[in-house]
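One structure follows; several queries about it will come next.
Let's look at chain A:
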Amino acid sequence: MPIQYYIALAVTLFSIGVVGVLIRRNAIIVFMCIELMLNAANLLLVAFSKTHTATTGLPLAGIDGQIFVFFIMVVAAAEVSVGLAIIVMMYRNTHSVDIDFLNRLKN
Partner candidate 1 sequence: MIVLLILIPVIAGVFSFFIKNSKAAQGLALTASLLTFLTALVLVTTHGKVQLEMQWLPQMNSSFNLSMDGMAKMLCLLNAVSVPLILSSTLRSHYKSPGNFLGLLLLTQAGMMGVFLAADVLLFYFFWELALIPIYFLCSQYGGNKKIQATFKFFVYTFLGSLLLLIGIIYLYLKTPDHSFALSSFYDLKLSASEQNLGFWLFFIAFAIKMPIFPLHTWQPDTYEQAPAAGTMILSAVMVKMGLYAMIRYVLPIFPQAVLHFNHIIVVFSVIGLLYASFIAIRQDDLKRLIAYSSIAHVGLMCAAIFSMERVGLQGVMIQMFNHGINVLGLWIVASAIERQTGTRKLSEMGGLATKAPVLATLFMIMALANVSLPLTNSFIGEFLMFNGIFRFSIWAGVFACFSIILVAIYTLWAMQKMFYGKTSDFTANAMESPRNTQYALIVITIVILVLGVYPQPLLQLTQDTVQTVLSIK
Partner candidate 2 sequence: MNLAYLVPLFPLVGFLINGLFRKQLSKQAVSVVGCGVLLASFILSLVLFFDIKAGGAGVRTYFDFINVADFKIPFAFQVDQLTAVFLLIITGVGSLIHIYSSAYMQEETPQHFARYFAYLNLFVFSMLLLVMGANFLIMFIGWEGVGLCSYLLIGYWFKNDTFNYAARKAFVMNRIGDLGFLIALFWILSKTGTLSYHELFTPDMLAKFSRADVTAITLLLFVGATGKSAQIPLYTWLPDAMAGPTPVSALIHAATMVTAGIYMIARSHLLYSLAPFTNEIIAIIGVATAVFAASIALRQNDIKKVLAYSTVSQLGYMFLGLGVGAYGGAVFHVMTHAFFKALLFLGAGSVIHAMGGQQDSRFMGGLKKFMPVTHITFLLACLAIAGVPPFSGFFSKDEILAAAYASSPVLYYLGVLGALFTAFYMFRIYAMTFLGKFRGTQEQAHHLHESPKAMTIPLSILAVLAVIAGFLGIPAIFAPHAHLLENFLSPVFSDLPAASETLSHQTEWMLMLVTTVLVIATIIWAWKKYADYQKSEQQETGLSKVLANKWYVDEIYDGLIVNPVMKFSNFLKNVIDKTFIDGIVNGVGRFVQYSSRQIRLVQSGQVGGYILMMVLSLVVLFVIFWNQAYILTFIHWIFK
């Protein structure tokens, strides 16, 4: 498969994630869309890793890409734990997860 298709697919997913961040008000869904963005990057990395194996011809050439995906997942997990904790804390105080209500700090 030509790599362009994969890049196109990944950036499309990425953009959908961005659009999601922009048009949703629910903090959790916004966060989910960010996860979608991360996954787009993951997909791209895997695709590239396979490309590199093909172009260089070395058996382990693209493996770092896949390792990176692994790390991204790890970090994402940590981030999710913290993020959800923060959202819950917020919810506990305001009973809302609407990010449009976050406007005490402005100007």
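The candidates were selected such that all candidates are chains of the complex that A comes from, given by their letters.
Quick notes on this one:
One rule holds in what follows: contacts are C-beta pairs under 8 Å (C-beta built on N, C-alpha and C of every residue); 3 or more make two chains touch, one makes a residue touch a chain; residues count from 1.
All of these numbers come straight from a predicted model, not from anything done at the bench.
Applying the touch definition to chain A and the options 1 or 2 in this complex singles out candidate 2.
Those residues of chain A whose C-beta lies close enough to touch candidate 2 in the complex are 18, 21-22, 25, 30, 99-100, 102-107.
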